[in-house]
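A single protein chain has been removed from this complex, and every other one stays in its place.
Here is chain A:
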Amino acid sequence: MNGAEVWIVILALGAGTYLIRFSFLGLIGSRRLPEFVLRLLRYTPVALFPGIIAPLVLSPAATDGQFDPARGLAALFTLGVALVTRNMLAAIAAGAASLYTFLWLLG
């Protein structure tokens, strides 16, 4: 992606995100959203993140798309810590530590 395209993404994403934030506060007021729409909104991050993660973990660009056991194990360990602690930063820290450990052991 070239510099101009990156800025198109930044500006469109910035404007779009602002409109989402401003939507009800600024424009729509107290009109109620249908229950099913609220339900769909609740699941957007959890519906998108796993789809982003799975290909990155199974075929990392750094190993030319070949599955890498060290990275795979670190991903599993990070998920375990995230599930148990429910703490994003603890999981990132544990994930980084496990990645370096597995890279060192298996690399």
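Operating definition for what follows: a contact is a pair of C-beta atoms (placed from the backbone, for glycine too) under 8 Å apart; a residue touches a chain by one contact, two chains touch by 3 or more; residues count from 1.
Just so it is clear, contacts and distances are computed from a predicted model.
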{"item": "Omitted chain, identified by the protein name its UniProt record gives, among \"Homoserine O-succinyltransferase\", \"Carboxyltransferase domain-containing protein\", \"Predicted branched-chain amino acid permease (Azaleucine resistance)\" or \"Pyruvate dehydrogenase E1 component beta subunit\"", "value": "\"Predicted branched-chain amino acid permease (Azaleucine resistance)\""}
{"item": "For chain A, the residues touching the chain missing from this view", "value": "1, 3, 5-18, 20-26, 28-30, 33, 36, 38-58, 60-62, 71, 74-75, 78-79, 81-83, 85-89, 91-92, 95-96, 99-100, 103"}
